[in-house]
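Only one structure is covered here, and it is reproduced in the block below.
With one protein chain removed, the remaining protein chains of the complex are shown where they sit.
Presenting chain A:
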Amino acid sequence: MPPTSSPSIVNEHLRRNKLGVPSVVFFVVAAAAPLTVIAGGAVTAVAVTELIAVPIGYLVIALVLAVFSAGYVAMSRHVVNAGAFYSYITRGLGRRFGVSAAGVAVMAYNLMQVGLYGAFGFVAAQVLDTFGVGVSWWVCALVGWAIVGVLGLLDVSLNGRVLAAMLLAEVVIVLIYDAVMISHPAGGTVQWDALDPGQLLNPSIAAVMVVSVAGFVGFEATVVFSEEARDPKRTIARATYIAIVAVGLLYGLSAWAISVATGPEAFVGRAKADGTELMFNLVVPYVGQTFVDIGHLLFLTSLFAALLVFHHTVARYSYALGREQVLPPMFGRIVRRTGAPKYGSLAQTALGLVVIVTYAIAGLDPVDNMFARLTTIGGLGVLILMAATSFSVIGFFRREPHDEPVWRRVIAPLLAGIFLAVLAIITILNLGSLLNVDATSPVAWGFPVAYGVIAAVGLIWATILKWLRSDIFARIGLGVETSATPDSGLDMQRSHRVGV
């Protein structure tokens, strides 16, 4: 029995196991995997877009996401559902669009996850190479895949403290590298060109923006912890803003620091030539090989943490959809002994295997072709979802008025929604150049078409459910909740109080 005698004993007792702001921030920032984004994503973005505006891109996107979050977090106070984007879209734009969004979300997060295997395999092979062991990237990727697959079924997430320690180590090493790069500028002078706001007028800036969005993916999970938060109203809002600001500043600073060390004019060339090794190559003359080896190891653990977190995200999305029976009910089953979403996890693992093996057989580059392309296309999916979520916030507060200021109900989501939607459209139109392929290449048009097809299938499927299975249709968006029964208003006063 829990201890008794205090009037607020139940809340106080439960509070002990709840998450505070730092824990929520750690979980989502670790999922965003800072070292992966800076050493991998930022440098690859410069190489692919041939623009040095990536640092300011991160800062602008941080601002946009902060505006986006005003409505997003406000809605989270009234919609407790761990399904995040798709459940919000269901509540704001209706069940049909909710199912559409669910399809896009599953595809986007899957692409983010499987794309990371390319970088993981490549970096792991490099680390092993420093120990004199020569192994192909895909062998390393398969080892990572197997570990993630097993941990997924065992429902082992990274322990909060391990995650916090890893994240702090990552941030510390990035800041040290930043200090080293800024204190050793190319040509002896620190140049600010990469942060020049004038670059935002360049029509190609959209490419930088979408890659920047991909770097932030994971922050949206703060609302998933609503029920777990010590104070759902404040904890989630604070954690979301802190995560966005901290991540935005770290990415912006670090990407700029790299440009300082290479010199703005050589940034694109070095990013193309050195790839994910650029940051390490820039600091190795000053910090020594050991410190770079530590950086490589943290890069690897950062990638692994991101792989595991995205695996769980996809598995749990499928689980919630299975519980609603939007996906076959088997996806709503768990592994009895571990509590892990069984088929959601297995399906994600199977997809990872197919992608790794396909890339290995085709002999495609694990960084440029797999990591950069798949995570960018995944980022595009998340961008579409964020745009739709913004409009859902407006729709939700129109349908169900709550005591929220007009900034959160209308203005912020409208501004964010328009910006994100325009960005998504420009990205789709220019995806070929962003992925470094010809605009007529199937790679350039195939993925946006696939998103469109999945969204359409979602709409059609939801409509079929409405006609044939109205019971399932009614449950769309409820996630794991078995019913939306409002409080019955059962009155304790009607019962007779006994002396206690």
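The rule is short, and it goes like this: a residue touches a chain if its C-beta (ideal position, glycine included) is under 8 Å from a C-beta of that chain, and two chains touch if they have at least 3 such contacts; residues count from 1.
Definition applied: contacts and distances are computed from a predicted model.
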### Query
Looking at UniProt, which of "Golgi phosphoprotein 3 (GPP34)", "Xanthine dehydrogenase molybdenum-binding subunit XdhA", "Proton-conducting transporter membrane subunit" or "Oxidoreductase probably involved in sulfite reduction" names the chain we cannot see?
"Golgi phosphoprotein 3 (GPP34)"
#### Entry: Selected residue (touches chain absent from view) among A:F85, A:Y177, A:Y241 or A:Y319
A:Y319
### Query
Touching the left-out chain: which of A:V10, A:V150 or A:I464?
A:V10
### Task
Using the touch definition up top, pick the residue from A:S204, A:Q325 or A:T338 that touches the left-out chain.
A:T338
### In chain A, positions touching the absent partner
1-2, 4, 7-11, 13-14, 17, 27, 82-83, 155, 157, 159-160, 224-225, 227-228, 316, 319-320, 323, 333-341, 479-483, 485-492, 494-498, 500
